[in-house]
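One structure, as structure tokens, below. Some questions next.
A protein chain is absent from this complex, but the other protein chains hold their places.
As written, the chain order gives the labels A, B and C, with residue 1 at the start of each chain.
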Amino acid sequence: MNTFGKNFKITTFGESHGKALGVVIDGCQAGMELSDTDIQPILDRRRPGKSPLESGRTEKDRIEILSGIFEGRTTGAPIALLVRNEDVRSEDYEALRSVFRPGHADVTYYEKYGIRDHRGGGRSSGRETVARVAAGAVAMKILKEKGITVTGRIVEVHGKTTPKDIEKEILAAKEAGDSVGGIAEITAKGCPAGLGDPVFGKLDALIAGAMMGIGAVKGVGIGDGFAVAEKFGSENNDQMTSDGFLSNYAGGILGGISSGQDIVVRIAVKPTPSIAKVQQTRDIHGNEVEISVKGRHDPCIVPRIVPVAEAMLALVLTDCLLEQKKYR
Amino acid sequence: MNTFGKNFKITTFGESHGKALGVVIDGCQAGMELSDTDIQPILDRRRPGKSPLESGRTEKDRIEILSGIFEGRTTGAPIALLVRNEDVRSEDYEALRSVFRPGHADVTYYEKYGIRDHRGGGRSSGRETVARVAAGAVAMKILKEKGITVTGRIVEVHGKTTPKDIEKEILAAKEAGDSVGGIAEITAKGCPAGLGDPVFGKLDALIAGAMMGIGAVKGVGIGDGFAVAEKFGSENNDQMTSDGFLSNYAGGILGGISSGQDIVVRIAVKPTPSIAKVQQTRDIHGNEVEISVKGRHDPCIVPRIVPVAEAMLALVLTDCLLEQKKYR
Amino acid sequence: MNTFGKNFKITTFGESHGKALGVVIDGCQAGMELSDTDIQPILDRRRPGKSPLESGRTEKDRIEILSGIFEGRTTGAPIALLVRNEDVRSEDYEALRSVFRPGHADVTYYEKYGIRDHRGGGRSSGRETVARVAAGAVAMKILKEKGITVTGRIVEVHGKTTPKDIEKEILAAKEAGDSVGGIAEITAKGCPAGLGDPVFGKLDALIAGAMMGIGAVKGVGIGDGFAVAEKFGSENNDQMTSDGFLSNYAGGILGGISSGQDIVVRIAVKPTPSIAKVQQTRDIHGNEVEISVKGRHDPCIVPRIVPVAEAMLALVLTDCLLEQKKYR
Partner (left out) sequence: MNTFGKNFKITTFGESHGKALGVVIDGCQAGMELSDTDIQPILDRRRPGKSPLESGRTEKDRIEILSGIFEGRTTGAPIALLVRNEDVRSEDYEALRSVFRPGHADVTYYEKYGIRDHRGGGRSSGRETVARVAAGAVAMKILKEKGITVTGRIVEVHGKTTPKDIEKEILAAKEAGDSVGGIAEITAKGCPAGLGDPVFGKLDALIAGAMMGIGAVKGVGIGDGFAVAEKFGSENNDQMTSDGFLSNYAGGILGGISSGQDIVVRIAVKPTPSIAKVQQTRDIHGNEVEISVKGRHDPCIVPRIVPVAEAMLALVLTDCLLEQKKYR
């Protein structure tokens, strides 16, 4: 439930307004140099409060390595990483103590657990991704040593595709007390052929699960994704010559196994559900109420989801690389 | 790798042109009536050779229950199901012994395993899904007892949306030695709120992994899926009254947990890669060759993927129902 | 529950008096030669009816390989092995339909599942181990290629330690309508140092779980086992020179990780619970009854447990070898 991966396993914990967020990484090889400086810059990319497009919460997100390192190198023991919460304003959420915010996990968590941690979404908050990004930074270091890079980019926000239009669109939504969705694309370069396992451990299945497991993601496509629905087989097959493939419509994965081409993943990100605009909802007693969500929220979560999605792809690939070593 | 699920676990085996396909189901409750007649009709829906739109391979797909049943009821012991292959024409594939078919797993399996089972795709064949559908039939029986139904439908084939247009489109592609892709939608009705686990066991993450793990699926969307990218938050949030939700853009899942609304999943299915049209490719020695794939293939796999996707959704939901019982 | 192992995973199914017993092996490397002749001789060692010391049930235990092999070699796909039951005399058990045999799983299975498969113990029968031994044969083939051998021997039966005394003791117990327990020892030679994982995946923890998971085993010791309780540290530590260890009291495992010395495991096997002697018991309705267990039973199960324990140790070691490859 809170563990991801099979060989390079991460277990995360922590809530938006709790004491801390953290992750235990199990399965990292011994002997690798690792320090805060490998992780902090990547965490900083995810950090809120860097621009007017983002939430105003100002967390320093200082990483502390609690275990697994001796004299600057990994020992094979589990690596525990901790980030303390600092800028917590739970009072912002007091009004929400018993109200379900539309588009949020409030109502489903309550149905599931019969309890509510209303402070900033608790465990369902996007702040949980701090732990993923910290673990992803370690995965990326491993990948880099093997010549694999993972990078993401914003493809589209609310129908706009250029940086300038996107910024305008986000600010307009913010102004209007609203929010907007979009699409991001994550690409892994340098990945060897052979990763992924038939039939339930397919690389694309693992990636899809990893991406859809990020809050706000509602769609995942590999390569041409949903566009395949309008293609002929003769247009969609990646033909081959002795030099390799002539195209990469498949997004680097055939039959669930990496082909050696770039792995290309797109994700659809819904508009942030926290909006100032008045919405209808109900409280835990069944009363109908109107809600206008205050607090410090991103009017568009796409930019901040990019480093999270990169982390998840890095984690999947690292896990598959270890898996693959078993059978060689 | 060949096991799916955590509580209601299935382990499948078998190849397209091997002796048999089968599945071991582990975690089915004791005391449930179960016989061939619960499984055979559902397997028959997946069976090829029922119309000119489908592969001409004529398998009876007779199910044999090998274990786990005593006097007509499940005992809690693992249930092994077996389907023997009958209409195997491996000679059709002799010409492909060393050639990689474009769009197929041939090349990636070879990279991974250093060996090729060229007969009908071996383990990477769609025929592997017989075992999933058989297991799914058992899952559906469990779901039915809880008032949950899972049904799928074809949404679109190559841009067409009406049955008549779709049939015409498929036959035209077949005529042209080509194939077409499309979109299917699977819906679960009657699902209780509370299924799915934060943060990596989200219901949508499990569904996305399950769907993308079906061969030929290249995209998965929950609820509005990729359409969220062009929406405002105020358009996308499902507002609530005391009677429940006013809409279901979320596809029945909020924060990774079922809301009690219909669960709605769409999958994008690529055009069948096996086409008669001549394509460029290479063989295992690196020589460039031209290929025209013969054999008995579906010109569009969307109709036959529907029962498989239903089975996978049924398996995910059954697994989550058991998971949920632990914490009640 | 019915799956063992993490990398070299086996999933077993089948009951004593059902149609068949079987196992699916997932995680066997591709390209290894494998045929019936690798498995049948090892199954034959476990087979009943070979001497007057054993159960009179005469099963041929013919192995059928259903999948995973192509042209005589493993493909990386799951290997399914099947053994059909033949000499089933369920009528022997009719009298036991509602009576709980002392020392058997009858009463606990009934408590757990609320259902009884009274025919020969169903899934709780020792016959279930056919599937383990078949899978173990494949593991042993892998180990052999790496120079590792696994062999077991009877150490003691009812206090006797020489073959002649043991045989006399078993026949005397049989004559008296009784049964006897004993101790077996399993040794793995040629195992490399470094297998096993701190802290919960310790090699000795895995072995202990594997051995105690064999029906009738009530105790497991590694190296000196329970004898350590009466030793000084200075007597128990295996001192080292530059040539290696001066002793092997530890049984080849230190801190849960193999040391490169022989791995030595002892198991305590209880007397067969099925005895002709009259015993007090109750039936499923709570009535008190006397029971004298008829049927074809081994008066001492130690000899027949040896191949099963060998198989389990082979499975653990194969699994750990694959695990270890990930981090090298």
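One rule holds for everything that comes next: a contact is a pair of C-beta atoms (placed from the backbone, for glycine too) under 8 Å apart; a residue touches a chain by one contact, two chains touch by 3 or more.
Because the structure is predicted, anything quoted here is derived from the model rather than measured.
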item: Shown chains that the omitted chain touches within the full complex; value: A, B, C
item: Hidden-chain contact residue, picked from the options C:18, C:120, C:152 or C:181; value: C:181
item: Sole contact to the chain not displayed, among C:190, C:256 or C:295; value: C:256
item: Of B:22, B:48, B:76 or B:271, the one touching the omitted chain in the full complex; value: B:76
item: In chain A, positions touching the absent partner; value: 1-3, 9, 11-15, 18-22, 24, 26-27, 30-31, 64-68, 70, 73, 75-80, 82, 109, 112-115, 117, 119, 122-123
item: Interface with the unshown chain - residue positions in chain C; value: 1-4, 12, 100, 102-109, 111-112, 123-124, 128, 156-159, 173, 178-183, 193-194, 197-202, 204-213, 215, 218-242, 246, 250-251, 253-260, 268-275, 277, 279-282, 286-288, 324, 327
item: Residue ranges of chain B at the interface with the undisplayed chain; value: 7, 27, 29-30, 76-77, 198, 322-323, 325-328
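Heads up, the rule we're going with is that only the chains that are shown with their structure count from here on.
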item: Interchain centroid distance [CA atoms averaged], chain B/chain C, Å; value: 37
item: Between chain A and chain C, centroid-to-centroid distance (C-alpha), Å; value: 45
item: Set of chain C residues in contact with two or more other chains; value: 27, 30, 76-77
